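My questions will all concern the structure given below.
All protein chains of the complex are present and in place, except for one that has been dropped.
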Amino acid sequence: MIWIYLLVIFALGAGAYVGGRELARRRAVGARPHSRPGQHGAYALIWVAVPALVVVILSGVFSGPLERQLIAVDTPDSVTALEPFRRQAFFADAQRVGHGQPALQIWERPLAEQLPIEARRMVSIERTLQWGSGLAALLAAILGGLFVSTQIRPKTRARNRVEGWIWGALFVCSVVAILTTVGIIASLAFDSFRFFEKVPVFDFLFGTKWSPQIAIRADQVGSSGAFGAVPLFAGTFLIMIIAMCVAAPIGLMSAIYLSEYAGRNTRSVIKPVLEILAGVPTVVYGFFAALTVGPALRVFFNEIGLFLMGGPLDGLGQYLALVQNQMALTAGAVMGIMLIPFVSSLSDDILNAVPQSLRDGSFAMGATKSETVKRVLLPAALPGIAGALLLAVSRAIGETMIVTMAAGLAANLTLNPLDTVTTVTVQIVTLLTGDQEFNSAKTLSAFGLGLTLFLVTLLLNIIAQRIVQTYREQYD
Amino acid sequence: MTDATPEQIGAAADARLERLRAGLKRRHARETRFKLYGRLAIGAAVVFLVILLARIVEQGHTAFYTHTVTVPVYLDPARVDRAYPQGTNFEQLAAEQQLARWGIQDDEVGSKAAQMRRLFSSELKFVAADLVAKRSDVIGETVPIAAPLSDDADLYLKGEISKETPEDQRRLSNQQIDWLERMQREGVVGSHFNTALFTNGDSTQPELAGVLGAVVGSALMLLVTALIAIPLGVGAAVWLEEFAPKNRWTDIIEVNINNLAAVPSIVYGLLGLALFINWMHLPRASPIVGGLVLALMALPTLIIATRSSLKAVPPSIREAALAMGASRTQTVFSHVLPLAMPGVMTGAIISMAHALGETAPLLLIGMVSFVPGVPHAIDEPVGALPSLIYIWENASERAFHERTAAAIMVLLAFMIVMNAAAIILRRRFERRW
């Protein structure tokens, strides 16, 4: 359907261009027109296509919610009485029936009879909306065309007006970036707000017990769920620390080696290697962590455990012998590997921004390269490198796939790298990939976590970018 | 420091030299050590990459070939339903007849036939049913039926299941292994390139599962992403670089774009879930939603890349065009943008390659569920390559592990091709000013 709309708009636009051009030619006779006929054509095209496109896009965005409202108005009581869960399923089936597909469920008596009726009603509402938006778009195009036909005169500054439109269109493009941020904040805040209505913010931020499994129906036995996110924050923090312990020294040292020691040839080999490492999708790192690093580390610690068992360190041995694949160390180590190229390339840039004159000054004093690096370059580059590391921390906190695949689900409050921990991102994925119900605190808690994650990473990024920017300006 | 005789100065200089020399050895040792740390760090990064890639190839290369068994099956008219051939249990038929040919007596409950049947893929049934549906005259005859071996049998023949493992800890019994080896000796088992991996969609049976569905899904999604992100990104970059007035609002947009580039991808998944699925009711797990989410995610990096290639066009070009009487817009669209195009395209391809590998947001918009077959439209549920990797990695069947690694190789191959295209584009068209 959308393709047909777009095709029609395209055709109308093309017609408007040709028409506008001809009109401009005809009306230009005997006068000195300001703009060329083609520019008048483009002006006509804009006035025909843009209103129609706006109508189509608006109807695309709003027809879904509108349709739901319209359907809700006349829904029979037997359907309204259903639990939200079942009601959704009923409407999904009604839609399928309306489009000639078999229903997914068998519905009991009153509902079974209402299903085809509802199906017909839904389809008719859908049709009405579709035709309505199509007609509205056409009308908009015609009105635009009528308006523009009065505007095509030799004196009209069509080129300037077209350029104004282009300026506006480009401006709208950059506003999309702002809208994205607004969208993120709005969608996270809206659902988080609903979550915090059910669970107080304080309990969420400072509670130490996390078990989001709530009974789906009120009559089910089971816990009411606990939403203290501290274990998740601790797990995220632990894995981030492990990752930075791997990434910071290796990344930094390789950046130092690349920028201060390596010759052109070494650089031309190592740089692509790091780029490949940076380009590997995180899901691949997750696979690597889950099936290679995890088992390898487990075997390693189990062997040590078996060796120690019965000795003076028997207790430690017992513990090590039972270490699991999904320890924090696995996810942290692999995440560290993932961050190496990130830290390295950022630090490389930072070190290269340190002026050569400082190196010359130090060498001329008789310093060795390592003394120059340690005593002059690193202190000079410190703010920049701190910024780079903060950005890496932000990435580590927000990283999802490695932890989802290699860290556990158990919300342990521990700082032992050999224990299983879970992270904010793992919980978001887990909460939102199972069966969802949109009003339960369990599902909504994912948005609470998401908002926390967004705010923390945003803060880190802003600070880091500030630091790096000030640092760069210092040497510009 | 003033009234010193030349001798005193000379002595002082000598003492100083001695002192300098004394520390030298230690300082050079420190230098060597420091350099070694650097080498070790580089070495570690290289080793990690090599291990990562080697492990994937090691785990995945076996997925590229597979084993097929060809058995003669007597299509017993008493058991084959002519009208509804799919209803016939052809695997059971084949298993029983195979046992009979070897003269093995089954027990009353048919447990041996059941064991034998587990060596064949359920595909055997569909192959036979297809044959019967096409040519009903074959009923009553003995025809050779070729079908894949079951995933476990295939794994055994690839050496992934060891006989050394105690029987109760492996998926094949001693008897099944004996039968498998006997069939192999009889020459009815053949190995060949695993075309199913590239021509099938996802399946619950590892031996039938393929990546085509996910590849098409990813392609549809990237198409949507490219159609949305590239025009928007280039437009925004052109506005910011060429038209924007320098004021506080522009600064806010810039800072905002930089921050968006560093927002965790999972947050975009939450945005997609809340905005496109729960609010706009776009179909879950569809390429349109996936494409929109990835487009929003790719936008900031695309804008940054485009701006830097616009910056690289020297101002003299703009001045020349403006001096000829071209308007600002004409200058940008007929001179600056075409000159910046190679850089813009390179940036676009690289950000598309990045979007191709992105997984986390896809999980949240529903691409974790099993989608069989190959998708055709942008508004129906699909799988994507990275989410397929995630799903397969989570699967319990061991045969999915090698296929996960194979799917990773396919994904990496696509990314390599895209990045290579970007590099070639850059080499070919890059201008140095």
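The chains carry the letters A and B, assigned in the order they are written, with residues numbered from 1 in each.
Everything that follows uses one rule, which is that a contact is a pair of C-beta atoms (placed from the backbone, for glycine too) under 8 Å apart; a residue touches a chain by one contact, two chains touch by 3 or more.
Convention: contacts and distances are computed from a predicted model.
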- Given "Carbon-monoxide dehydrogenase small subunit", "Transcriptional regulator", "Osmoprotectant transport system permease protein" or "Phosphate ABC transporter ATP-binding protein PstB", the protein name in the UniProt record of the chain not shown would be "Phosphate ABC transporter ATP-binding protein PstB"
- Note on the structure: Where A:A333, A:V376, A:A411 or A:L431 are the choices, the one touching the absent chain is A:V376
- Task: Could you tell which one of B:L20, B:L36, B:V50 or B:A133 touches the chain left off the display?
- Result: B:L20
- Task: Among A:A31, A:L322 or A:M365, choose the residue that contacts the chain missing from this document, as touch is defined above.
- Result: A:M365
- If the missing chain were put back, which residues of chain B would it touch? 1, 13, 16-17, 19-24, 27-28
- For chain A, enumerate the residues touching the unshown chain of the complex. 263-264, 355, 357-368, 371, 375-376, 379-380
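What we mean here is this: only the chains that are shown with their structure count from here on.
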- Query: How big is the gap, in whole Å, between where the Cα atoms of chain A centre and where those of chain B centre?
  - Reply: 19
- Message: Quick check: in the complex, which residue numbers of chain A touch chain B?
- Response: 61, 64-65, 67-68, 159-160, 163, 166-167, 169-178, 180-181, 183-184, 187-188, 190-191, 249-254, 256-258, 261-262, 270, 273-274, 276-277, 279-288, 290-292, 337, 340-341, 344, 368-371, 373-374, 391, 394-395, 397-401, 404-405, 425, 428-429, 432-433, 438, 446-447, 450, 453-454, 457-458, 461-462, 465
- Task: Provide the residue numbers of chain B that touch chain A in the complex, in ascending order.
- Result: 27-28, 30-31, 33-35, 37-42, 44-46, 48-49, 51-52, 55-56, 59, 231-236, 238-240, 243-244, 252-253, 255-260, 262-268, 270-271, 273-275, 278-282, 296, 299-300, 303, 327-329, 353-354, 356-360, 363-364, 368, 386, 389-390, 393-394, 401, 404-405, 408, 411-412, 415, 419
